[in-house]
Structure formats: structure tokens, C-alpha cells
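The complex appears here without one of its protein chains, the remainder shown in place.
Moving on, here comes subunit A:
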Amino acid sequence: MRLFLSILAALFLALPAVAQGTPAAQILADNRALVEKSSRQTIGPVIEALASSGDPAAAAILAAWADRGLGLHDDGRFLLISEAEAGWALRDLSGAEAGQAAKGEVKQLRPNSGVRGLIATALVQFQLADPDPARRSEALASIARDPSPDHLEPLRVAMAKASDPAMARLERLLTLRFDPDSAARVAAIESFGADLGLDLRAALNPLVGTRRIAVAGGAPEGENLAASLTPGKEITREAAYDLLVTADLAPARLTEADQRATLIENIDNGSVAGIPVAALDNRAERDRAYTALEAEGRAPAAATEDEVSAALAAHSFHDVYAEPDPAVTEAAEAALARIGLKVGAMQAADLSLDALSLASIYFLAAIGLAITFGVMRVINMAHGEFIMMGAYTGYVVQQVVADRTLSILLALPLAFLVTFAAGVAMERLVIRHLYKRPLETLLATFGISIALQQLAKNIFGTQARPLTSPGWLDGALVFNDVVSISYIRIAIFALALVFLGVFLFIMKRTRLGLEVRAVTQNPSMAASMGINPDRINMLTFGLGSGIAGIAGVAIGLFAKVTSELGSDYIVQSFMTVVVGGVGNIWGTLAGALMIGGMQKGIEWLNPSNTLAAQTYMIIFIIIFIQFRPRGIIALKGRAAGD
């Protein structure tokens, strides 16, 4: 009745002020009393009317109102006000200047927070209809950040005017969460199919959120049950009883600490309830003492095992959806299952990419060995240190040449030259004398390896040196929210392919390759044919070492360059060659793929623990060698030698 009267009064009072012009002004004038003493319960229709008035200034007026920038002049006009030196600077409701006024002349409207919330919701509609796409997407983003049921209506209004895909998606996301109609929500959930967007999963997950309850008797009525739990099966007896305790349905169990504290409190003349303290050094005696105290009423009763069982039997335990509508939760569960399946497939794809890139790193590290060990059968434990030398060469070049791209391009051939020279020197000075004693080659090259490692430590220090990749290798190629691969890994993959090509070309298509193969197969026959085995051995060893140097530059780009860089890869490299099959480059490739894939696979099974992955992989390799002692691709016939 008061409401009706006040509206009547407002209409009556508004009559003299009809001549104010714009529709917005008209609406405000018509509802002057409501606006002046606005409250959340009554102001709704006015804001609604303003928002749908079609007045171009309506958005500005609403915004000003919410910001306390709307004033009521003593003569009954509504004005936009802002602070000025001597009172208020005035503009009329269409935005035109309207002079100044003293503070006393104009009454500032101060809407409370409830009203401001209503205004903000109404304003969303204007922002969504903004002609500027940037403002529009900003409004969408702000809704997406903090969605609320109030946003649904303005969003739909805005969509009716002008729709874009982002807006439509947001509308569906809001619908599935907030629409009052269950069928509409289910339809919205199903419209997404197996969409991979994180926003969809963020919207669906709260729908299937559950809480665990304990109730006396059977299943509760009126709750959207997710699952019923049997103590001892889906839920442990301890957890179930804890639920009862937290819900005040059962007394707490006696913890050992409580028991001890109670017993200590009740020590009386060196004994507790007649049992001497010295005898309380085991559980049975302590229980007996506590029970005696209970009987005397000096300790709180604690639940015994029988009572616990009885309490568990008298209650039932359930997971309950926070969302009351079963149709919606069912649809959401189904949608999440669909998405989970697709995400799983995508993760598998991502994992294969990771495995491929790890495999190409192993391949790069091992390809030099495939030459020195695989073709020449020289075991070079200093191979890892050649990799390290390559990486440090890259680092030194970057100190001299500032341009990243140029320095990498320079570093690759330089690293090859440095390690080629080192390899040739080592072959001439040491390995040449030990061709008939492979075990001693291993030891001698190991001596060189520790000397080189220490030398690098002396020169470059123990801290890691940076080898920075050029800017165009930063970032990652992103396929979707799940699958992505960094450009640097693609580059390493490409480099590995190039090396494979180079190796095949040298071995199969050049004179050097022919002579290398001849010397490996039968040195004396090759020597009879006029090939100098010494020279060939030297060049082959140099080639293998040089490739290790280039691999070092590539590995240095993503790993830290330290003196231990090489030794981190040496065992894996030998494994790659041995598993793949000695003397065959395709075997090395297969070995790298297998080891890389295995390692990633094990890491996926046990993601927290990369150390365990390496352990299990090595064990697997040891077992694998049982079944294929000559590797995946074994040489057959006389070429296998022995």
C-alpha cells in the first residue's frame, strides 16, 4: 500500500517536470521518489526501464548513478554531477554542459550496494552491445572470470541483438550452470560434445562436486546421491567413523596421545588405578589401566571397537552432489567422461611428441658413437666429453659473437672442427696402439675423459654456463590446450634427421664411406686393395667425434652447460647403440626411439619420479639384452664378426 502510494505521489510530483526532454530524463522524473530513496526491492523496474529506453545516454547515466555521479537539483531536474572547486560541475542528462551549482543546491544520490549491483548488471548489457569489439570481449572476459546467474539475462539480450561465437559460448557456459530450467542446462551441456576448453571443464567440475555425509538409517531423501559407501570397502572404517565424529553422531575414539595424557594425569603414588607405572610399558597394560579409570569415572568414556562397529552399522555413508538436479549431474558426468577420453588421447599424442623429441636427443648423442663404436668397434668413454667440448665451443662463440642466430650458425662448424681435431689427436696418440685390446681402450679413453672433465672445470668453473638459443626458437608450437611442442625440440628433431641423412650419405655414397666399410670388414683385404687403414681409421674416428661436437651445441641449447654434461649422456648413448644393434644406423635410430619412448612412458605411469623412470628403463634394457643380445637390428653373417 505504501509502495502504491509512493508511486502515486511520485507520478503526481513528476507532473510539473515533464518538460525535461530525453526519454531517460523522463523515466527518472517519473520515478523521482523511487530514485531518490532507492532500495534493492523497489528500484528494479526503474533500472529496467532506463536500460530498455533506447536512450543513447542511458549507459552513461546508469554508470554515473552507480558512481554517485547523479544529482537531484532543487528544481527537480536530474543532473550528471562531478566535483568542482565551488560545488558541482553540472551536465544535463544528454551530456551537455549545464554550468555549476553550489553544494547545497544539488543533492548527490548515493545508491546502496544492492542497488549498485543491479545497476552493474544492467550495465553489462550495454557493454556487451558496445560497437567496439575490444570493449565487448573485455566485458565477456570479466563475466567469464566471475560468472553469476545475474549475467545470464543481459547476455541473452545482447545475443539477441548481435551475437558472436565467444558470446554464444559464454552464454551456453552460463546456461549450463545457472539456468533454472533443467532441460535447458542438459541441452547446453550436450551441445559442447567433447570440447577440450579449460573453461568448459571449469564450469562442469563444480556441478559434479560431491561432499561426504553420514546419516542415521538408510539413504537420505531429497538429496542427489552420487554414491553410497560401505565402510571397509569404498571408505575405510576409520574414515567413516571420523565422519560420524565430525557430525557429532558418535563419541571420539581414544587416541594413544589422549590415553597417555589421561594416564599421566591420574598417576597416584607411583601407580595408575592400582597398576604400577613401571608396568605400563605395553599397550595391553595401558588399556587395562584406562578401562579401570573409566570404571571409576575418572576418565571420559571412549568408544571401544564394539561401539564403533555398532555405530557404523547404524549409519549409512553417502557421497552427495552439491548440485540438486540429477539430470544435470548425470549429463555433466557423461560430458566429463567424454572430455576425459579425448584429453587422454590428446595426452597420448603429446606424450608421443615428447618421446620423439627425447629420442632425437638420444639419437644425436649416440650418432657419433654409432660411428666410433658401431662401425670401428672402438669404445670411447670420452665421447661424452666431446659432447661437452662442443657445448663449450658454442658458449665461447656466443661470448665473441653477440648475434644469437649468427653465433649458433658459427658454432656448429666450429664445434665440429674442434672435436674433429681432438678426436684425430686422440686416435693417433692413444687408440691406434690399442686396437687389439678393446678393454684397455675403454680404460685409456676413460682416463682421457676424467682429465678432460677436470680441465673443463678448471677453465670454465663449476657453475653452469648459458648457451642461449636464438629468439626465433623461443616459444612453442601449440596445437590445443593439451598438445604442444617447443620449437627448440622441433629444431633438434630436424637436426637429428639431417644427421641421419648425412651419415647415410657418407657411408653409402662416398668414397670415404666405402673405404670405411671395407676396413671394418676386413682390414688386410682392404689394405691389399690400396686403402690405407690407418688414414681411414683416423678420419672415421675424427668424423664420429666431430658429430659429437655438433650434438653438444644442440644439447647445450636446452641443457645446462657444465663439465658433467657429457657424463650425463654417456651411459644412455651406449645403451642406445647397444640396444639398437651395433654397426647399423637404423638400429641406433630404433634404439633411440625405444629408449626415449620407454622413458617417457614410464614417467607417465609414475609422473612424480623421473629417477625411478631411469632406473626401471635400465633394468628393462638389461633384460631386453637377454632376448636380443645383438640389439634390435642385428648384423647377420660374416659382417657380424665377433
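We adopt the following convention: a contact is a pair of C-beta atoms (placed from the backbone, for glycine too) under 8 Å apart; a residue touches a chain by one contact, two chains touch by 3 or more; residues count from 1.
Methods note: contacts and distances are computed from a predicted model.
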**OP:** Would you kindly match the missing chain to its UniProt protein name, picking from "Beta-ketoacyl-[acyl-carrier-protein] synthase family protein", "Insulinase family protein", "Pyruvate dehydrogenase E1 component subunit alpha" or "Urea ABC transporter permease subunit UrtC"?
**Re:** "Urea ABC transporter permease subunit UrtC"
Subject >> Touch with the omitted chain, as defined above, among A:Ala160, A:Leu198 or A:Leu439 >> reply: A:Leu439
**OP:** Write down which of A:Ala183, A:Ala322 or A:Ala612 is the residue touching the left-out chain.
**Re:** A:Ala612
Subject >> Option touching the unshown chain, where A:Gln41, A:Asn269, A:Gln463 or A:Gln626 are the choices >> reply: A:Gln626
Original post:
Touching the missing chain, which residues of subunit A?
Top reply: 256, 260, 263-264, 267, 277-278, 280-283, 286, 379, 430, 433-434, 436, 438-440, 442-444, 446-455, 457-458, 523-524, 527, 533, 567, 571, 574-575, 578, 609, 611-612, 614-615, 618-619, 621-623, 625-627, 629
